[in-house]
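Taken from a larger complex, these chains appear in their original positions, while the remainder are omitted.
Residue numbering begins at 1 within each chain, and the chains themselves are lettered A, B and C in the order written.
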Amino acid sequence: MLKGVITVMLQPNVLDVQGQAVQGALKHLGFESVEKVRIGRQIEMILPTEDREAARLQLREMAEQLLANPVIEDFQIDIQEA
Amino acid sequence: MHCAVLVFPGSNCDVDLYKAILQIKGATAEYVWHTDTDLDRFDVLLIPGGFTYGDYLRPGALAGVSPVIASVKKAANSGKLVLGICNGFQILIEAGLLPGALLPNQSLQFICDVVPVKVVQSKSPFTSSYNHGDLLRLPIAHGSGNYYCDEVTHQELESNGQIAFSFPPENNPNGSLAGITGLLNEQRNVLGMMPHPERAVKQWLGSTDGLRLFQSMLEHHTA
Amino acid sequence: MPQEPSPQQIAEQTIYREMGLNPDEYNRIVELLGRQPNYTETGIFAVMWSEHCSYKNSKPLLKLFPTEGPQVLQGPGEGAGIVDIGDGWAVVFKVESHNHPTAVEPYQGAATGVGGILRDIFSMGARPIALMNSLRFGTLDKAHNRYLLSHAVSGIAAYGNCIGVPTVGGEVFLETCYDENPLVNVFCLGIVKHDQIQHGKASGLGNPVLYLGNATGRDGIHGATFASEELSEGSASKRPAVQVGDPFAGKRLLEACLEIYQTGAVVSVQDMGAAGLTCSSTEMGFKGQTGIDLNLDKVPKRAESMTAYEIMLSESQERMLFVIEKGRESEVQKICDKWELPNAIVGEVTNNQHLSLFQDGQQVANLPLDACCELTPVYQREAHPPEKETLPKSSSPEKEPKNYLEVLKQLLVHPNISDKSWVYQQYDSMVGTRTAQGPGGDAAVIILEECQKALAISMDGNSRYVVLDPYLGGLITVAEAARNVVCAGARPLALTDGLNYGSPEKPEIFWQMQESVRGMAEACEFLSLPVTGGNVSLYNESRGEAIYPTPIIGMVGLIENLNHITPSNFQSLGDQIWLLGETFAELGGSCYQEISSGRIFGNAPKLELDREKNLQEAVLVAIESGLVSSAHDLSLGGLAVALVKASTESFTASVSFESALRADEFLFSESQSRILLSIPNQFSALLQSIMSERKIPSLLIGEVVSDQFRISFNDELLIQDQIQSLKACWRDGFRDYFTKT
């Protein structure tokens, strides 16, 4: 069994309103030096296979078809032992 | 004009839309459950607002990959009218029937209000009863209605006349790019919009400005 | 996995105490059973005998409320009360509190409160059509209070918006006494045809018990007992008690239930709220005078190897329990599957008056239902008034203010008076297209096209008056709630209440409960308003300090003719403005007292029930005769504030008064039984005759003008300003705390 992790982040040129708000709040809390806060999603799942290549392919398809929105988001795939 | 009101798990403006359609003489409506993929009997497809699949992941994303959407795409390609309101707009965008993306509101809060909305394109099957520049009063109620697209797409939308509605610059409640809040496809038979015309159909609801949108569709159909 | 303590260990090590039972209660349980209960059984008793389920501290007081009337179809006892509105339709409504969960996790705490009250309504067969909420938080200068409030509001919004039931009104009040112990009371109203009303009486030997909804996890175990305990440092360690709301499942559950009712196969239904499977199964069996066997192996579960105790006490959200007619399982389960909801037959109706639980083929609990539901302890707590402080003789400040415009502005920006649109714009108040008046007026107005009528609903409570004088405060709470719906043109029909207090074990607190309930009950009796249900939340204390006694009313009024719907804002230039009722120098507990003295003291404003009743009747007659353009109740901040709130950007007031009172007393007094009307000129004589017939003091005080807001007092111009600038103060006072900090 493998654990697939897909990390979805907004593309660099898309304004990250949420990231901005969090950055403001962090500065307010005294973390003044923090810059470029960006917020994304992490999707984890268990895949009942040992074949890492097959898993990677599947995860890529899932990301492209559903988990990331190609208009505004990029994604990264990571595979670990479950 | 026989209209399908598509119902997904989590749709919640389906009844409002259905009731609004029945106010138009000459229009009939029928609810269609999302697993029903045979849409041939309908002249018009309506995707109501709500929180399909709880808006989980991204608003409209999970509904955008559901089986009925393939039939909606087919119908759209064949020239049938398709209207998505609020969550319906988000679904059309996620399904790739309209360009761009709908991001969280700039305030990061859900906004419910009645706001001025400008008619930018009156030459479409949905907007022909309005005049270019009309300022409508329409309800909005959404958390992710902040329209975004890249510069190139924006240019295309402008030059093709695909922008149907926009918020006036001094009153842009959600931060949408150029105030865009209603969008046509290139063929102008698909419209997605964040404001709720179906909530502006009775005097006691505060506005009747939404009625003319449905009337336009009827006129287009009977023409 | 650690072994559960044996019955003997539970007794010897007084483990029942950790569950919230005291030794007397435990001994009584042993006596009722004729043996020592096992761990699961002890847990079941602990929740069934908690205040939340048994009302053991409040039962004697709740008896004071009138609960009957020709309009009442269902009084207290079921999920929610039901009131007839004619033409075969009825309304179902109730208040629920989620105070302690909100203190621990404001977003989920408030969201699950909304989910819970919705299930209470649709478990009666009704479709929910409106939500309201009443919020009490600490003052906004503290960041933690802003955090709690903003997250609670987001949670309420998230649930209500997603499930598609409009939140049409509510109230927010900020006071230091709620710092660590915020109150979230939510109200829901639904409509149902008489012949579709459902109930929770399990009957029919052998009928199957159907579980429907999200799978059971280890959520909220201890929830019901937790709600009945004082918040302490230790509360943080009980944190697994937090349940997560799933409005998407809630929406599917709602639609599935309404569709299942249509089959006619439902014998009984109850939601799984506090104490989950325990409360729903025991109550259904008890009310039906039957019995229930449950096979816990069949319960859909989210977590592995759950014990019987955990399954029975879980407060996982979005679950319902049905008894359906034998033989119709597949018909009903097909609907459950359509809505993609977990469902399973988990047991059957018996006739042995017991709840029997089975797991792995063994009986793991067997309890007589009457012991769980009826033979619960009842406490007559000791009550005595607190010692009186010595107070200044007068509730008015010593000196009159120099600049009245400044005082008025201070009041308008005060977060308790200022515009709450920052809160309610986060709520979808229009979905369902029934909302004729949403948040922003005295009461919300909901149109029922199915019978060409409308409802006015309002939530109200002013704990300042109650803390100063619990009895009087109780009277005012009911009277003001009724007055609010009257202003919208409705005849008050019935009400539900949320009673929020500190620990009943303290005599001063129990005295507050007793006196305020007595006041409310008396007002209900006098105004012929039955109480059809409500909620009690006790132990609202932190660090030993109780909140102000905070009874909240959810009032429902009926508008038979849609033409009588009345707005609270001025409608046309030149309309006359009338002040109905009498103004006294009553500043005790007022907002003006707070800003001028820094605290509240003295007497609450007095209330005479017959005057109140006459006033409400007179205003209704005026509205129903078509005389009234707008009606606005006078409340926080008194007359001057009401005049600004009744104004719009284009219509405002130019008024003048003569009075023997000091100007500040007259303008800012919070005297009760007063209403501001605007009417077209030509109706002046008619209005006067309606008022004098009922001996209502009525005063023509000025007219609706544009632009300049003006108040003259004894021939002196006291206040003059652009209405736009006053409105701006009012609009920003509350909002600024969230957008500028």
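In this text, a residue touches a chain if its C-beta (ideal position, glycine included) is under 8 Å from a C-beta of that chain, and two chains touch if they have at least 3 such contacts.
Note that the structure is predicted; figures quoted are calculated from it, not measured.
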item: Number of copies of each distinct protein chain, complete complex; value: A x2, B x1, C x1
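Please note the rule applied: only the chains that are shown with their structure count from here on.
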item: Contact graph of the chains (line, ring, star, complete, other); value: line
item: Winner on C-beta contact pairs when B-C is weighed against A-B; value: B-C
item: Separation of mean Cα positions, subunit C and subunit A [Å, integer]; value: 41
item: Centroid spacing, where centroids are CA-atom means, of subunit B and subunit C in whole angstrom; value: 36
item: Set of subunit A residues in contact with two or more other chains; value: none
item: Subunit A - residues contacting subunit B, complex; value: 13-15, 17-18, 21, 41, 65-67, 69, 71-72
item: Interface residues, subunit B side, partner subunit A - complex; value: 57-58, 61-62, 65, 94, 99-101, 103-106, 108, 146, 148-150, 175
item: For the subunit B and subunit C complex, residues of the former touching the latter; value: 9-10, 12-13, 15-16, 19-20, 49-51, 53-56, 109-113, 139, 141, 143, 196, 198-199, 201-202, 204-205
